[in-house]
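Here's the structure we're looking at; comments come further down.
Apart from one protein chain that is not included, each protein chain of the complex appears where it belongs.
Residue numbering begins at 1 within each chain, and the chains themselves are lettered A, B and C in the order written.
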């Protein structure tokens, strides 16, 4: 039973938690905490790599990165589900905000916006 | 130009970075670092909330959470795009692994698997 | 050879890295990334705990928390050492800033300052 969309993944993960009676652990607060912990594990995969190494991962490194990225997505999907918002919609709304904040002609090629 | 799927969002974000010539900043290492930083901002929204408060966010709190969740998703999508893997596929593969690791009858209602 | 102060710990960790020829991995960027990854591991120890459980850790949980807190401190100490600043001094300077930002009479007992 594979999910081929974010909506299907959302339902699949909801079921996964429900049958295990894990909803009691999945408060929005706890899910946000689990998400940042998984994001930390993802970061750890890259911490000692030089830029060019991160662009040329071994198959073993890539497999670990995919596994950690999956964990981050899972908690993000659960969080949005618990709070009743649509992740794709939220992402599109944010892109529109960022298009206003970062006009192409002002930020092209520079990271001046990071201070 | 809204994206109504993860694939469309991926393309939209790729364009967003490309026209700003930001690809040079978007090495997998840097994207993983930006992702965990955004996950930290998401966690910050919940840090002083009690569980029940996190389950009953104000409209203002929810708006900030959606904005931070959008940032996490954006970097996750960019990372998967740069590394050439499918996020939904990776998530489904991980669910299958977890179904094996956490059999319902063993973990039902308990968090013993956290130690 | 135990260190009984932050200054001694700084030297001990510098030696630890030097004899292993790990300084080449310890750029400030990499140390910051390792630090947030360890902070994520620390957060993970608490992610499914209720507040009261976090205030009454088992000996085993406490041992893991101490181990993760030690990792965070180690990378923080290494980072400050590489960048040439004094952690205690930086912390005291920040407390002074925060005393100005959060006057007692305005913030007593409330978390309004979190938005």
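By definition in this document, contacts are C-beta pairs under 8 Å (C-beta built on N, C-alpha and C of every residue); 3 or more make two chains touch, one makes a residue touch a chain.
Because the structure is predicted, anything quoted here is derived from the model rather than measured.
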So which shown chains sit in contact with the chain we cannot see?
-> A, B, C
Missing-chain contact among B:17, B:43 or B:74 belongs to B:43
Of the residues in chain B, which ones touch the absent chain?
-> 25, 30, 33-34, 36-41, 43-44, 46-48
Residue positions on chain C contacting the omitted chain are 2-6, 9, 12-13, 16, 19-22, 24-25, 27-30, 32-33, 35-36, 39-40, 42-43, 45-46, 49-51, 53-55, 57, 62, 65-67, 69-74, 76-77, 79-80, 82-83, 85, 87-88, 90-95, 97-99, 102, 104, 107-109, 111
Residues of chain A in contact with the chain that isn't shown?
-> 29, 32-33, 36-37, 40, 43, 47-48, 50-51, 60-61, 64, 111, 114-115
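As a working rule, only the chains that are shown with their structure count from here on.
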For chain A and chain B, let me know how many angstrom lie between their CA-based centres, rounded off.
-> 1
What is the distance, in whole Å, between the centres of chain B and chain C, each centre taken as the mean of its C-alpha atoms?
-> 25
Among the residues of chain C, pick out those that touch two or more other chains and give their numbers.
-> 33, 36-37, 40, 43, 47-48
